[in-house]
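For this depiction, one protein chain was excluded, whereas all remaining protein chains were kept in their positions.
A and B are the chain letters, set down in written order, and residue numbers restart from 1 in every chain.
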Amino acid sequence: MTNDMDCFAGIDVGSLSTEAVVVDGAGVMVAFSILETGANSTEAAEKALEKALEEAGVSRDQIKGMVATGYGRVSVPFADKKVTEISCHSLGAFTLYPDTGTVIDIGGQDSKVIRVGPGGKVLDFTMNDKCAAGTGRFLEVMAAKLRVPLGEMGSLSLSGRGEVRISSVCTVFAESEVVSLVAQNHPREEIIRGIHRAIVNRVWSMVRAVGVHGEVTMSGGVAKNGGVVAFMEEKLGRPMHVYKEPQIVGALGAALHAMKGGGQPSSSS
Amino acid sequence: MSRFPPRPRKVYLQEQKALHGRHLFGVFPAQYPKEILWAMNALPVEIWDPPIEVSHANAHLQPYICSVVRLGLELVLQGHGDILDGFLFPHTCDSIQNLASIVYDYLGLEKRCYFFYHPKAPYRESSRIYYVQELKNLAERLGEQLGPLDLSELKRCVNQGQQIASIVRELYTMRSESKLQASNAEFYSVIRQGEYLHPEDFIPLLEAFLAASRGRAEEGPAVILSGVLPNPTEILSLLDQLGVRVAEDDLLACSRRLLVSYGNASDPYESLAEAYFAMPPCTTKDSPLEERVGYVLEKANRSGAKGVIFTMVKFCEPELFDVPQLVDALKARGLATLVMDTELNQGMSGQMRTRVEAFVEMMT
Partner (left out) sequence: MSLPRLARYYLMKDVGAPALMGLSKVKKKKRRREPSPYFGPPLRSNGRLREIMTRHYFLSRYAEGAKPVAWVTSGAPVEILRPFDFYTVYPENHGALCGAQKVAPELCAVAEERGYHQDLCSYARIDLGVCFSGQTPVGRLPKPDLLFASNNICQTVVYWYKALSHIWNIPLILFDTPYNFEEIKAIDISYMVRQFEEMIPELERISGKRFVEERFQEIIRLAKDSSFLWGEVLATMKAHPAPMTIFDAFAHMAPIVSLRGLPVALDYYRVLLDELKERADRGIGAIKEERKRLMWDNIAVWYKMRDFSNLFAEHGMNFVTATYTDAWAQTTPYMDEEHPFESMAKTYSLVILNNNLNHRLKLMECLIKAYQVDGLVIHSARSCKPYSVGQYDLKRILMDRLGVPSVIIEADITDSRAYSEEQARTRLDAFFEALAG
């Protein structure tokens, strides 16, 4: 259907997962792909792009511009330009939800809060990338400790009423706190709820630092966790926009940046 | 690729000792009367971010102590100070204060240690009187080791200080007006050689750099760097790569100490006092926030800088206490700000790169 149309592609190479998005000349998303990054970022980027192109029914030479973003953006030599994931999440979220003024992105390894201005431009941002607390890793570690599948954590946190408070801000300390709570026979659901509260609180202080402006969009893999979304909405006092595939927002933004032009040449490293 | 690469420090210092009979003093950050040391044929060797691995210092310092102090102590513990004839500790902050005492009181080193207290703001008449007395007191104490200070020598060295300040001021002005053809990396590499070069070598270097760099700077957005030192040093080359010019700085190791005016007093001690009290505002002197805000805003106006990057060394209390209000004031004026928490000698991580790149994307 898009056989002779110009298209643009964006590739978001994260440390855990890689996404690719193809948009048409009008900036409408045509296809996306998500796969595990694995050990080789360049290969992952290639594969993700191929998969998205296949989905879109588009050939490589129809791609008139490609932008790489994410942690592994330096490993995508076939991209024309690189743009940081901050700018990509901002533009991506804004395009999906034009009333977006704030983006909360909680990924596997880091989290960020972005203040979005007119046209999806970044006005301010803050990142947490040194500490596992407030990222998907925190949930992963806790899920492993409790022997609960990661995908079930969200729904478990929403079941039941009670909650146990996790006071540690550090993941390592929190882990031992959880171990003692289990030993004290606290109900699992209460502990899980407390864990979700903790991650939201951690990110919330970043949200407060940037300030809530306009509507809030949440992106990143952790946005698939219903508990995190619910508790964050509680803090905000209103609902957030969450795209059905929150992980692809960065790659979408990258594709849109490709359409706009700009960004750093990919060859510079 | 710098046109003025620094000479290996150890070799230079050995030469200074051998050829000029100079005493070498390891000086910790930040503000001290170097002219007094020069006048006594001593060479201050500043210890900011020595390129060494920390191992011994962790037995003496908790994890929440900044890496300037940690690396400084490591340097002493690893014996790199063996070439030195003594140490000088200015009273910069709590951590350096206690570091001085650990070195002097606890380590049992056979090395002379000197301490220099500079008065803290808000300044009054008593601050000035005290400063001159403390200068003389330092000279007296040093005199026991190095022989008495000759006042005419001090005058001559104050002149050298004036010369350096004058060239540095010109370099800064040119850079601010986009009339300096030099990369960010090279600029700071040259300026920071003053941390150990004798004025006899530093002045010609500055003059050569000045002569070689007249011209139009590349077009591109301009930023201001604020903090203790430009850390990590890799940030300078990253900004060069991104086509961003550091147009001004509010760095303790650089402009805050170097952009000084000595006034016209005939008494060299009065000149030194004049220079101290005329220094740009700094957290290590407790300068009021209004002054700091004014200083950075004025630099932004002058240079057309669109943003300020605060390169903070982790755990640096004096700097971190001022940051929130500086950021608020800058944001209110429409400037972009980025605050980075950094350690010394850890290079530039991917995350840091991303932050700086995102910041540049914000500005452009």
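Just so we're on the same page, a residue touches a chain if its C-beta (ideal position, glycine included) is under 8 Å from a C-beta of that chain, and two chains touch if they have at least 3 such contacts.
What you see is a predicted model; the values in this text were computed from it and never measured.
Engineer: For the chain not shown, which residue from B:Q14, B:N137 or B:Q346 touches it across the whole complex?
Structural biologist: Considering the complete complex, B:N137 is the one touching the chain left out.
Engineer: Which one, B:E125, B:E144 or B:E219, makes contact with the chain that was left out?
Structural biologist: Reading the full complex, the residue touching the unseen chain is B:E125.
Engineer: Against the chain that's been left off, what residues of subunit B make contact? List them.
Structural biologist: Answer for subunit B: residues 59-62, 64-65, 69, 89, 91, 93-95, 97-102, 104-106, 115, 117, 119-122, 124-127, 129-130, 133-134, 137, 283, 286, 288-290, 314-315, 317-318, 320-325, 327-328, 339, 341 touch the chain left out.
Engineer: Footprint of the hidden chain on subunit A, which residues?
Structural biologist: Counting over the whole complex, subunit A touches the hidden chain at residues 167-170, 173, 176, 180, 205, 208-209.
Keep this in mind: only the chains that are shown with their structure count from here on.
Engineer: Between subunit A and subunit B, what is the separation of their C-alpha centroids in Å?
Structural biologist: About 40 Å, centre to centre.
Engineer: For the complex, give me every residue of subunit B touching subunit A.
Structural biologist: 241-242, 331, 336, 341, 350-351, 354-355, 357-358, 361-362
Engineer: Would you tell me which residues of subunit A are touching subunit B in their complex?
Structural biologist: These residues of subunit A touch subunit B: 71, 82-87, 110, 121-125, 127, 129-130, 264, 268.
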